[in-house]
Structures are given as C-alpha cells and as structure tokens.
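Missing here: one protein chain of the complex. Every other protein chain is in place.
Each chain carries a letter (A and B) given by its place in the written order, and its residues are counted from 1.
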Amino acid sequence: MRITLGELAVQFGLDLHGDPDTLVAHAATLAGAGDGAITFLANPQYRKQLRVTKAAAVVLDAGDVDECPTACLVSTNPYASYARIAQILHPPAPPTVGIHPTAVIGESAAIDASSEVGAQCVVGNNVKIGPGVILGPGCIIGEDVRIGGYTRLAAQVTLQSGVVIGERSILHPGVVVGADGFGFAADEGVWLKVPQLGSVVIGDDVEIGAHTTIDRGAIDDTIIENGVKLDNHIMIGHNVRIGEHTIMAAKVGVSGSTRIGKRCMVAAEAAFVGHIDVADDCVITARAVLNHSVTEPGVFAGLLVADEVGKWRKNAARFRNLDGFVRRLKALEKKIAALVREKDK
Amino acid sequence: MRITLGELAVQFGLDLHGDPDTLVAHAATLAGAGDGAITFLANPQYRKQLRVTKAAAVVLDAGDVDECPTACLVSTNPYASYARIAQILHPPAPPTVGIHPTAVIGESAAIDASSEVGAQCVVGNNVKIGPGVILGPGCIIGEDVRIGGYTRLAAQVTLQSGVVIGERSILHPGVVVGADGFGFAADEGVWLKVPQLGSVVIGDDVEIGAHTTIDRGAIDDTIIENGVKLDNHIMIGHNVRIGEHTIMAAKVGVSGSTRIGKRCMVAAEAAFVGHIDVADDCVITARAVLNHSVTEPGVFAGLLVADEVGKWRKNAARFRNLDGFVRRLKALEKKIAALVREKDK
Partner (left out) sequence: MRITLGELAVQFGLDLHGDPDTLVAHAATLAGAGDGAITFLANPQYRKQLRVTKAAAVVLDAGDVDECPTACLVSTNPYASYARIAQILHPPAPPTVGIHPTAVIGESAAIDASSEVGAQCVVGNNVKIGPGVILGPGCIIGEDVRIGGYTRLAAQVTLQSGVVIGERSILHPGVVVGADGFGFAADEGVWLKVPQLGSVVIGDDVEIGAHTTIDRGAIDDTIIENGVKLDNHIMIGHNVRIGEHTIMAAKVGVSGSTRIGKRCMVAAEAAFVGHIDVADDCVITARAVLNHSVTEPGVFAGLLVADEVGKWRKNAARFRNLDGFVRRLKALEKKIAALVREKDK
C-alpha cells in the first residue's frame, strides 16, 4: 500500500506542508523513519527527535510545524490522525475464506461464506457467524454462539455456549468468554455450586486482550457494551456491565454485579469490588481499588508508590501503629490546651 | 426438566407455602422471573423486588414469608437451597460418550467407555480416565495423568505429565496444571534451572476457574485437597498445599511451599508469601498480603481503598515521610513533658 500525502490530507482533513505527490508506504518512529515512512509527534518529550527525523512525512500539531525538517500533515489530534493513516497503510490481513479441513463444525452451524474458520478450530452446534469473520487457529466456539460480521478471533480463543459478540470486535489469543461465574453457597462447611445460567453479550467494536476472561452471568447476562477496550489479563466477574467506550489497562479486576459507566478510563491493576455502580466518565488510576458506588464523574487514586527499601520499611512499620500515633497526637493537643489555658489565667 | 413445589419441599426438607402441584421449570432473578420460574431471596437489599416478583415460587427465609406475593419454600439457608434446586433444574450436559475422531490418544491410555473425549484433544500415553468424565474440546492431557470419575474439563485445559485429579471436579477453560514451578539457582550472574520433579495432586469436588495455574512441585507434589474452589487467574506456586473446602476468589497468588488450612476464605487479589503455614478457618480480605504464619483462626486485612485523587495524593505524600512525623511527635512529647515538669516544680 502506497498513498500520497495529498490523498491523506484530503481524506482526513489535514493541512499539508510539503509536496502532495510524496508517497508514503509504511509507519515508523521519528527516530527509525526513512524513505517512504510516515511518523508522528504527539508526546512533547520526543520533540528533539523531530528535528533530525528522516521520515518522508510527520503528522503533528500546528505548533510543531516550524521545527519539522520534512513534509508534515497538521492535525488537532496528531495521534488519532496517525492511527487512521497507519490503519490504511497496514490493514489487517483479510480472511482466508473458507473452513480449514482440520476444523470441526457442529450441526446446523451457519457460517457466512465470506468468513474464515482456521485450522484446528471447533465450532459447536447452532453457531451463527456473520460475514468477513476470522476465527484464527485453535479457537473453540461453544453451542449457540453468535459472532457478528468482521469480528476477528486471533487464535486459541474460547467462547463458551451462548455467548454473543457484535461486529468488528477483536479478541486476542487466550481470551475466555463465558466460563462459569464464581458462585457458591456455603452449606455446613462445604461449598455448593450455584449453576451459572446467564451468558455474556459483547457489543460492536470491542477489543479484548490476551488471556482476559469474562465470566457468564449467574442468571442474567454479563454485558460489555460497544466500543469497550480491554487489555490483557483482565478479569470480569459475572453479571458485570461495562458501559460504552470504557477502556481498561492490563490486569484490572471487576467483581461480580458491578456496573461501570460509559467512557471511564481504568489504569492497570485497578479493581472494583462487587455490587457497586460507577458513573460515566470516571477515571481510576493504577492499582486503586474502588469499594463504593460513585454517582458523579471523578478521579480516584489508591497507590502508594515504591520507595527505597530502608525508607519504605521505616514508614511501613510506623503505619502498623498509625492509630496509636494519632491517639498520642490527640493527647498532646489536650495537654497543650491545658498548658495554654493555665498560662492565660 | 419440570418439578413440583411439593417434590422440592420433600426432597430438600423445606416448608412450603402454596400449592404443592405448582410446576417450576427454570431459575430466574426476582425481577426477571415469570411463569414457571423459581427464584430466591438471600440478600436483604433485594427485598423490595420480592414484593413485586412474578415468580411461580421463591426460596426464602422464614422472616420474609409475609412479604412474598407468591408461593414460597422456606429455608434456613435460602441460597444453598436455591443452589440445590437450580442444580436439578439445570443439570450440566451429560457426556457425548466416545472419543471424537479428531482427538489423538496415546498408547495404553485407559479411557472409560462412558466418558467423552472432545474434538482436537490430545491424550498422552498411559493416561487413566474414569467413568462419566468430559474432556471438552482442545484439552491437552500429558502422560501418566489420572482423572477421576465425573470430572469435567471445559475446554483448552492443559494437564502436564503425572497430574492426578479426583472425582467430580470441574476445570474451566485455560486452566494449566503441572507446569514447571519457578525454581532457579543463582550462579555467578546466571540462573540455573532446577528441575521440577514433583507433580500436582487435586482432590474430589474441586473447581478451578479460567486461566488459573497450579505449578508442579520441585521434588514433592503440590496438593489441592477435596472441595477447594478456586476462581479465575489464580496462581498456585510449587509445593503449596491448600486444605479442604478452602475458597479463593479471582487473582489470588500463593507463593511456593506455603500451606493453607481447611475452610479458609480468601478474597480477590489477596496473596501469600512463600514458606508460611496458615491455620484452618482463616479469612484473608481483598488484596491483603499475608507474610507470616498463622496458628489460630483469624481475619487478616491489608487494603487501602481508593480515595478522591486530590485527597489520596496528599495522604500518600505524607506517608512517604511518616517516620519523620512520628519522630517529630516524639520530640513534642518530650518538650511538653519538660514544660509540665517545670510548671509543677
């Protein structure tokens, strides 16, 4: 794929400084770019690299045009414009249409003729797969699953029975959707399994990272709305609902029955206790554990960062007696108040 | 499956209020239930929904009978009674008896004729599989593994060589049992692999969640006793032993050679350092890290919950100098003691 800067400027509404006939063929970093490469500047800490880049063109903000030694495409959101251009230059591979001879297909499965079922896949009875779908090698699709058009499962993805996925979603290797939620009733020292009868419904344009698991609901469904982006090793418990365009970095955990609003941003290793409701547009920073419902947009933090070990240990040891110190502080306040009163007599 | 309330009352020793001939066919939520549905009330926060439920019957505590607008089954443990009823109404699918033609079976493997080996499975040499077992699609069973009767592996489960699993256990997709423990000896700046020669022994009625890993022992075995329930993404290190009926929520980590007692309850993301012994009946709350042995039942906590970011940051910054504040507190105490002494002269 090669495209001229002029075409890119028109297609994405960007202001071009340079020769519109210059061809670009691939994306690169500022530092690594050479002939035919387009790159971008979005993070100011890379501005030094801009001055010496050998790229054919750079996508950047208007404020950086003067520093750019080569052609540039000016955007109010250079990173988003770069993403769109890189998608054109490096499109995902299209389906290798058809069902691989080693795949096992259940009775009455309806797989669109434009889709790909890879080697060693297993597709259960009554599965429905839309157009342009790719099931990479080794995927296991349970009975009654539905997969919308143009969705891609990279490899070794497991969808248990009844799971529904929308269109244009991407599931990376090792994703497990629809395993039983963790439901047990205590009964005289033994745990009784509570059957997990719901399923999982995933919307359109969702991306799910490697080894993330989304459990099926206990009775109702677990729901992931349109446009949600989940990184690797995330755990979504049963009956959770995640609102549109919410994004979660690696290793986030969401306990059962919690509902998270739209457009929330959740940093790595943050977690949510169960049975809480979190408003739209909330931000949870790295490793924070939210344990209460939130009704208005807000930013929540909960991380004590690492410190040099000697210093950390002294502070951590003091923490173990923090309540005692506060009591001593209160006692001192009283004593001083008494001294001051006496003096003022 | 349909069953009358009268039969349920007799079978589970419940007190019935309503027509014993009423048939129920499936479980539902209080809010979602309709004709033929049985539901339950265990959590008081759903009591409002009880008053308007359209369920055919509700399993509940004696104290809630008067508020129930429909038939009810009274239990001293409504959630457990519901679990038993839901198990009857929604039994797991029985094995599709036989070995799928795409499965690969090793020499001298002994697979009971009443069991199922799913598509794309690989079963190693000398494996022994009891009656009524289900190996879902894509499972990999190493040499010399033994699986007890009625145990179910959902899909894509990997059991490495020599692993032993008891009866009626359930392993969800992506579970890995018997991978090498993490054993390395430091030797002049390089890490030498210490061969991991033990195996993993898992008891009866154990349930293991998606993507949980249980490593094989270094020399002796890693042991999971009967009735243990493990959620998703748990990591059990080599030579760990987990006592009967202990339950662990998602993402718990147990470092090597730690022994955990019977009937412990471990909340999500809690962890145990290595080489400690934890008594029976301990409770570890969410994200706590236990770093010492415990000889008596107890409850241990270790989480600082998230706070509004501005407030959190101020407190976290103070924490980094907590030792200094305590020293200042001590200095003040001395000064005040001196002032008081002087005044009393």
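Simple rule for what comes next: a residue touches a chain if its C-beta (ideal position, glycine included) is under 8 Å from a C-beta of that chain, and two chains touch if they have at least 3 such contacts.
Keep in mind that what you see is a predicted model, and the values were worked out from it rather than measured.
Student: Determine which one of B:S115, B:Q160, B:S199 or B:T246 touches the chain that has been left out.
Tutor: B:Q160
Student: Among A:V52, A:A113 or A:V309, exactly one should touch the missing chain; which is it?
Tutor: Going through A:V52, A:A113 or A:V309 one by one, A:V309 is the residue touching the chain not shown.
Student: Given that one chain is not shown, which residue among B:H211, B:H245 or B:K262 touches it?
Tutor: Checking the options B:H211, B:H245 or B:K262, the one contacting the hidden chain is B:H211.
Student: Using the document's contact rule, name the residues of chain A that touch the chain not shown here.
Tutor: 26-29, 32, 77, 79-80, 82-84, 86-87, 90, 100, 102, 118-120, 136-138, 154-156, 170, 172-174, 207, 209-211, 227, 229, 231-233, 245, 247, 249-251, 263, 268-269, 286-287, 303-309, 312-313, 316, 319-323, 325-326, 329, 332-333, 336, 339-340, 343
Student: Please give every residue of chain B in contact with the chain that is not shown.
Tutor: That gives, for chain B, the contact residues 102, 104, 120, 122, 138, 140, 142, 156, 158, 160, 174, 176, 179-180, 182, 184-187, 189-195, 197, 211, 213, 215, 219-220, 233, 235, 237, 251, 253, 255, 270-271, 273, 283-285, 288-292, 298-305, 307, 311, 314-315, 317-319, 322, 325, 328-329, 332, 335-336, 339, 342.
Rule of thumb we're sticking to: only the chains that are shown with their structure count from here on.
Student: Quick one: chain A and chain B, Cα centre-to-centre, how many Å?
Tutor: Centre separation, chain A to chain B: 25 Å.
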